[in-house]
Every structure is written in structure tokens, then in C-alpha cells.
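A short worksheet on the structure shown next.
Just one protein chain is left out here, and the rest sit where they should.
Which chain is which? They are A, B and C, in the order written, and residues in each are numbered from 1.
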Amino acid sequence: MPGNTFCQFFRLTTWGESHGIAIGGVVDGVPPGLSLTAECIQTDLNRRRPGNHALTSPRVEKDEIEILSGVFEGKTLGTPIAFMVRNQDHHSKDYDALKSVYRPGHGDYAYQQKYGHRDYRGGGRASARETIARVVGGTIGKVVLKSLFGKDIKIRAAITQIGPLKINPDHWDWDEVSQNAFSCPDKDMALQWEKYLTDIKEQGKSAGALIEIYATGFPAGLGEPVFDKLNADLAKGLMSINAVKAVEIGDGFASVSAESSYDEMVMKDDTPHFLTNHAGGILAGISTGQPIICKIAVKPTSSIPQLRQTITTDHAETTLSVTGRHDPCVAIRAVPIAEAMVSLVLSDHALRWRGQCGTFGEIRK
Amino acid sequence: MPGNTFCQFFRLTTWGESHGIAIGGVVDGVPPGLSLTAECIQTDLNRRRPGNHALTSPRVEKDEIEILSGVFEGKTLGTPIAFMVRNQDHHSKDYDALKSVYRPGHGDYAYQQKYGHRDYRGGGRASARETIARVVGGTIGKVVLKSLFGKDIKIRAAITQIGPLKINPDHWDWDEVSQNAFSCPDKDMALQWEKYLTDIKEQGKSAGALIEIYATGFPAGLGEPVFDKLNADLAKGLMSINAVKAVEIGDGFASVSAESSYDEMVMKDDTPHFLTNHAGGILAGISTGQPIICKIAVKPTSSIPQLRQTITTDHAETTLSVTGRHDPCVAIRAVPIAEAMVSLVLSDHALRWRGQCGTFGEIRK
Amino acid sequence: MPGNTFCQFFRLTTWGESHGIAIGGVVDGVPPGLSLTAECIQTDLNRRRPGNHALTSPRVEKDEIEILSGVFEGKTLGTPIAFMVRNQDHHSKDYDALKSVYRPGHGDYAYQQKYGHRDYRGGGRASARETIARVVGGTIGKVVLKSLFGKDIKIRAAITQIGPLKINPDHWDWDEVSQNAFSCPDKDMALQWEKYLTDIKEQGKSAGALIEIYATGFPAGLGEPVFDKLNADLAKGLMSINAVKAVEIGDGFASVSAESSYDEMVMKDDTPHFLTNHAGGILAGISTGQPIICKIAVKPTSSIPQLRQTITTDHAETTLSVTGRHDPCVAIRAVPIAEAMVSLVLSDHALRWRGQCGTFGEIRK
Partner (left out) sequence: MPGNTFCQFFRLTTWGESHGIAIGGVVDGVPPGLSLTAECIQTDLNRRRPGNHALTSPRVEKDEIEILSGVFEGKTLGTPIAFMVRNQDHHSKDYDALKSVYRPGHGDYAYQQKYGHRDYRGGGRASARETIARVVGGTIGKVVLKSLFGKDIKIRAAITQIGPLKINPDHWDWDEVSQNAFSCPDKDMALQWEKYLTDIKEQGKSAGALIEIYATGFPAGLGEPVFDKLNADLAKGLMSINAVKAVEIGDGFASVSAESSYDEMVMKDDTPHFLTNHAGGILAGISTGQPIICKIAVKPTSSIPQLRQTITTDHAETTLSVTGRHDPCVAIRAVPIAEAMVSLVLSDHALRWRGQCGTFGEIRK
């Protein structure tokens, strides 16, 4: 059963191996008549591109998006939007050494066990390069969401911890996020991270990170009982990002040691109002109209120069040091991908809601 | 788009409101010829039943499973297995007071915004009572998994923290889990929790908890690239359980402050062997053959006597104290449900793997 | 992969074997707030019930519908509507003789090859009794369609040929359809059929029939490119009815010998108007606003007293005469089922259209 399709009503299918001809995807279910250009997608795509900074992988790809269908005279047709990005910087020879060895922390061994055959070049299908297609889908999702809920909706992510170094939440400044290479909302912390990651990189190691995603401006009512809860679909989408090992909604693990007292309600300006947002904007799987808040843990990059034990495909023991271009912290490039996954989930649920209920997005008594 | 169906190939659809006629479901995609009886399902079902202990909700339900189809002469037919459990202890009148008020921490407000109409009796569809159907599905899943991978596979969950009180991992004893009311693998901690929860209950409050789930004996190869990763589907399934606010796979959030060094491999007894299991048994979305390890955070019960602010359906401010039967810690009853969700996901992926690849479950060079 | 679910957005899952405990289903994706009662479903259900006439199978079942969930205070909740009908008239002993023989024209042999295990009693899952659940789903679909497109939409079916005896289309009178036991729109032909079928029955044989279905009052715009064309989904739904061997849309097979000239358009009362309806109301897979017209061929009943050659489950040759209650023409009971399948497909496409496009059902320039 194919696993390369995400969401149901607003549906993204992706394809492509890291060192194949191209990476691409198809978004089906897009409402007709929406303005869409390759340029607006390219802008988001450039944010995830490696090579933006000394501390991200210097694979030099232009990552130029080509829209192949579904848009006519600048507007979506309602038919599938296909797109692709050619792989230019193959360097497949670099990977010959990895043909017969399983890299620790990667899917090499698991893929071989599943399929008995794998594209060993740069992780093949398991490469983070596949996430290009997610960013494209997420950008299309944002166009849909703005058409439904207005220009003021926002889906934004930031890194709030790298290794042991957490930002001070009081210093949070969204404007800062695009001003540094780490999507850090705390200017000073960005400088500390730069130093920390340079150190880590020199040691041939890598660091994990925490990403927080905030979706604001969305109405109460998004999400489905009982399996396709908004939080459940967000958890799936976010957990499906390479290297993600944990997902929290709202208070997340802090709920374990909490003692009741959950998000009381009052009226404010004649509108229902929650006094707190422990729930992260979702109750019983359905949005409450508050900010939707998710946090994800990204593990340290698995491809590192540090020498490690592993085995060959012939089951002989060996050691491996992965040299060449690689990021000391993959989370940096995961920020726009996390936003994209949230965008996809919200778009899907928004259209599902409209389909089933007709009227949506307004406060009902 | 319906959200009441889980998994794709081995598929559970559930239905029913807390105070409707019954709770039930349909499992489709079950392999034919497997021995299945209502009795083996009933055993699992009894574990989640309220009323097993002073500290769990005393709603007295026999929760008797009735298998309505799909089994003939004691064996599965390959056609849908439908089942239901009648709701006997309705007490709908208890809920009249809640008709026009939104309970904090519950889905009342969100459901009203989504549908404009809701069954206010005991949470209706959002009630934890719906999870009966999940446990049934999970039990059928275990029968499937044993037929595929042998009797030794295990899916087991335990509570390892309630409120601030964590177990000592060194005291972990799986045999203990079924011996106390809290699915606690640490005998001494179970006693402390009893005291703690009694206290909490007397104060009209409630506590959160941490549940850990271990699936062992499964081969490398389960899970799909790139969206239906095993970890992604586990995250969705676990996050869809009522009151769950976070999911970790393997090291989870501890990955944030880790510095590289990921699960090195050696040969042991002529078999590939991992030196550690930071990944929680899943790499690139596919199982590695190691134990699959998930942790989930369950928030404190939302229905508590503690007086809280809220609003009515007519948008007037009010206060609410939820009296009557309720658990101080919902996580206790969530233990078999967490196992069930893992069982469903693994069954689905096992059959998908067999369908696509034919041969499966053996170590390949 | 489960095959017991029909449609995607407005989704019916059915379950149950002919001689199991019950037949039932779940409809998910129903819009909230629609008035629905067991009574209105029962009325449709009674039309398909055997035992209404000497020439339909005298299995005496009350076929009482029980709605188990999804309706509260007389209105749909938006959550799954589960329902079932108990099997009362089992007579399982009648079927012991069939345990070890494959009935010609039935699925016995095919089921055995697929599953290696089957419920031999009355065809088990392959019994026409399963269609009870389709009729229920179709009735709920009609409630949805009326809420979307107004009370004047109609989905009506009639039998227009039994064996060699065709009605005269000039005598077509819809009011007549409910006045005779054969859903025949031509009063005189109904009398001829009665005589013909009585004859056929006496000879221990059975007859095929042609059913025509008309859906009127629906707007242009229903259906999806390119696989989920409205005609494609109608073909699937109708072909999935037991004993159906062919489906036509509009001119159907007459198109083979036609020479171009297809449904020209003019303006009439300021509205686009088609001069003919060769297309049966569907062009390029999308409805045109004209009547949607389908025809289906139903094969003669396979269970007949006539002696026929067959084999046993042990692969010995034998002969078989199926005695007991059986219809000489199964098409008679298939009329409400055909209507139900069309209702389900239209409901599904209507909600999908609303979800994707928001505005729908009005003529656009």
C-alpha cells in the first residue's frame, strides 16, 4: 500500500530519489481560481535549500521549481498541480563507497530489509531532498488557507533549542526569525548557536534541536473525530519529517506533571475566550480558535565524520566516517518543512469541513 | 471526509456516542482462517473497563462484546468483522445540566463550532467510551500479528509516571504491570501513586501520566516511505487517543540535547545487531528489528469537581464543578488503548508489506 | 485491502453474512443537522424486502432497521450513522446440503479459492441480503441530496424488460411503477411479466431483466476528472450489485452504431439547454444538468430448481437442483438497490464538489 501520499481531500503525492533525475510531486484537490505562480513557491523553496550558510550542507542546487500542470493563465484549474525540481548536483560517485555499507542512524539497513534492493546514493528515497516536494505542497496549502480564512492567518516555525542551548522565551521576536541562519527568534541565542555548531562541526559531530510551530488566525472547528483528529494528523505529518523523534501539542509532556485546571473560558468583547492555552488550540481533536501550537524534536544529523561501528551489506563488521557535505544540525533546514506539514494538514481539514458542513469558520451559538 | 476510520489495509471504523444505544466498529481486511472468539476479545476489553478500582470511574458497564459478522465456525472469513457493546448504564439525566454549558478541557465548544449540533450527554462521540472499539480492533490485530510473526511477539504498555512521581527504571518488572491497578511496572511506585491519586481526588483535581509502549519480536522492514512511516502512523494513532498531548519514539525529546552517535551496528551470533536503541526501533520510517518504543503524555482528566470558569452555549459566563463518576487519572484506562493502537498500526503495515513485497520478515543480505 | 466500503467522502461500509447475526453498515461523512428517522429508512427498506409477492422469494423477514449512532434528537450529528437489521429467518439447516457443493452461477467456488474458508449458508457475504445496508445508505444519501439541491430532485428506477418482453416506452408512466410488483412503468406489460414469470418459475428456471435509473433535478458540475468520473463511479456502484452484468450511461451500446451528432446546445428561457440527451446527462465525467440516465442488465437468478452439473468441494462431479425459496427474477428486488447506489454516488460527489469549490449548483457563465 503506497505510503507516498499525504492527506485525503487536499492530497500531496511525492516522488523522487536523492540522486535520481528529479524530485517532484502532485497536489490534487486544490480549489479552482486561486492565483498561483512558480515565483511564490520558489521563495519558500529557497528557505529550505542547502548551501545558504556555512553551517548547512553546501550541496549547491538551484532547486528551481517547474510547474507542469494544473495552473492556467495564472490561476489554479482545480485539476492536479504537478511540479518537479531537477537534481543537478548528483555527484553520485561520492556515494560509491556507501554502496555496500549501512550508515548508522540512516534507513539503509531498514530499506534493504524491506525491499531487498535500494538506491544507496545519498539515501535514495529516504533523503531529506524529498522534502522539497513537501514545501511546495505547503505553499499551495497556504494559498488555499488564505483564500478561505483571510490574509491574516499565519503558520510560522522557529527553532527554540539547539543541543543544550534554549532560547529565553521572553526574548521571542518573530521578526528575528528570518534575520539569522537558524530561524531563531532570540537574536543573542542565534550567536551562541553559531559558536556551538561550529564547535560541534569541528569535532565531527552533530546536534539535535527543538522546533516550535504556531498556526494563528484559524477558526474553531478544524479536525475530525475520532482518528483524524487535528492533533493526530499534525502528529503524523510532523513525525514523518526526516529525523523527527517527538511531537507535542500545547503543553505536551508537561501535562504529565500538571494537576488539572484546563483552559477555562470567559467572554471577552462578546466573544468566547480561553484564559490559557494548555491544549495548544485543540480539544477533542478539533481546533478551538486559539493558536495551534506544536513542538517537534529533531535528532542530530546522522551523517557525520565521527568514526562509528557498522556492518557491510555482506554482514562484515566495519567502521565508517561520513565525510563530504553535511549539516551539523538538520533541524535548520526542517523549519520550512514543519510549516509545510502544518499547512497541508490545515488545508485538508478546512476543505473537508467545508465539504461536510457547508458553513464553516464562523462562531456559532 | 470521514475521520472515523483508522489504517488503510487492515482498517478499523468505529461508531457510537457515549450515551447512545451502543459503541461498535468494523474491522475490514482481516486475513481469513484465523481463530477468533468473543472470549479472547472480552479479556482485553475488561482491562479498559471503568469500575475496576476505586480510583477509576465507577460507571458500571459489563461491556459485553457481541461479534456480529466475519467469523464462522470459530475462524475469520476474510470479510468484515463487525462488533458492538451495548451502552447499559446511560444515566442520561445526569447530563441534562451540561446541555447548555461548555466543559473546560473537553470538546464541547469545538464540536458545537464544527457541527452546530452535538450530543451533550457525556461527551457524545468524543467520550473515551469510543475507545472500546479500538481495544477490540487491537485484539484482532494481535491475532493477525501472531499469525504472521509467531507467538512470541509482544505489545505491552505500562505507566511510568503519574504527576511528579516517576518509576525507577531499574525496578521495571513487566510481571508487576498486571498486578496493580495502575499498570505500574514498579511495585513500590504503585503504592505511592495510590496515595497520591487518593489525595488528588479528595482535592477535586486530577493528574497526568506517562505511558510507555514496547513492541518486541517484530522484524526489520515494517513501515513505508515517506509519509506512512511507521513512526508517523504510530504518532497519529497514539495522538488520536483521548487526552494524549505528546508522542515520543525512542529517545524522543532527549534527542534535542544529544550529540550525534546514533545506534552503531555490529554482528552478533551471525546476525546484524545494534549496540543501542536511541531510534526506538525505527529508522527512516521503517522498523529495524529492535524493540519499537513509544512514549505518550496523557493530560489530567478534564472532568473534575474543582470549580472552574466557563461559558454557556448562549455565551453567558458561568462556573462549573463536574461531579459524579470520574477518574482522577484517565491514563490508567488508556494503557490497553495505547497497546491497541500500536497493534493496529503494526498489523496494517505487516499486511501492506506482504502485499507489496511478497516475501517479508526475514533478514536479507 | 478491504472492499466493503463505497465512496470516499460520503462513505458507506457494510458488513454481515446472510445467515449470521445481522446485516449492517456505517455511513460516515453525513452533514450534521439533517432530520433523519428510522421510519423514513424503513419505508425504503420495505420495498426491497422479499416476500412482497408470490414471485419474489418468500423468506419472511421483518427487516427492522435499528439506528445505533449518529442521530440525536432526530437530527444527524455529523458523526457515523451505524445501523443494523437482525437476521431472524435463518433456517441454516436448509443450507447444510450446500456445504460441500459449489452452486453454479454463485460465488461459492470463487470465495473458496480466494479465502480457503467460507460461510456456505445462503452465500454468506455474497448474499443479496447484504444489499439491505446499501438501501439504508442510499436513503440517507437522498436526505443529503434534498438538503443540498431541494426537494424536487428525484432518483427513480424502473424495470423495462424481463426476459424477451420489453415495455413500450410510449406507455411509460412513473406513477405506475409503485402500483405493480415489478416496478414496471407500463401497466399492460406488468401483466404479461406476471404470466411469463409464473411460467418460468414452473419450469424451474429464471429470467434476466433490464433496469433503468433516472436521476433528475441535479445541477451541472457533479463528477471529477479523470478516474472518478460521475459515469465511472455510477458504473462501479451499479456493477457491484449482485447479478448485474452490464451498465450503460445514456445511449450506451447504441453509441456504437451512431454517426456523430451529439447533444447540441441552444438557449431556452435564458438558460443553456441541450436539444437531446444521448450522453445521459454526463459529459467528460461531469454532469451537465440534464437527467442522468443509467441502464443495467441483471442476469437470471442462479439458484433454481433446474438440475445442473457441478462439482463438490472435494472435486467430485455431481448435479444440483436448488429448491426452497427463490425468486424467478432477482431484478425485481434490485430496483431500490439501484436507486440507492446512484444516491450514494451523487451524495459523495456533491459533498466533494462543495468541499473543493465552495460554491456549487448554480449556472455559471
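Here is the rule we use: a contact is a pair of C-beta atoms (placed from the backbone, for glycine too) under 8 Å apart; a residue touches a chain by one contact, two chains touch by 3 or more.
Since the structure is predicted, the reported quantities are computational estimates derived from the model, not experimental observations.
Peer 1: So which of C:H171, C:K195 or C:K245 would be touching the chain we can't see?
Peer 2: Of these options, the touching residue for the absent chain is C:K245.
Peer 1: Any idea which of A:R47, A:K62, A:K75 or A:K154 touches the chain not displayed?
Peer 2: A:K75
Peer 1: Which residues does chain B use to touch the chain missing from this display?
Peer 2: Touching the missing chain: residues 1, 9, 29-32, 78-79, 225, 351-352, 354-358.
Peer 1: Could you please point out the chain A residues that touch the chain left off the display?
Peer 2: Contact residues on chain A toward the absent chain are 1-5, 8-9, 11, 13-17, 20-24, 26, 28-29, 32-33, 66-70, 72, 75-82, 84, 114-119, 124-125, 355.
Peer 1: In the full complex, which residues of chain C touch the absent chain?
Peer 2: So the residues of chain C touching the unseen chain are 1-6, 8-9, 14, 102, 104-107, 109-116, 123, 125-126, 130, 161-164, 200, 205-210, 219-229, 231-240, 242, 245-267, 270, 272, 275, 278-280, 282-289, 297-302, 304, 306, 308-311, 313-317, 352-353, 355-357, 359-360, 363-365.
The rule is short, and it goes like this: only the chains that are shown with their structure count from here on.
Peer 1: Counting residue numbers used by both copies over all numbers at the interface, does the chain B-chain C contact come out same (over half shared) or different (under half)?
Peer 2: same
Peer 1: Where the centres are mean C-alpha positions, what is the separation of chain A from chain C, in Å?
Peer 2: Averaging C-alpha atoms per chain gives centres 45 Å apart.
Peer 1: With chain centres defined as C-alpha means, what is the inter-centre distance between chain A and chain B in Å?
Peer 2: 26
Peer 1: Tell me, which residues of chain B touch at least two other chains?
Peer 2: If we look for residues of chain B contacting two or more partner chains, we find 1-5, 8-9, 14, 114-116, 125, 355.
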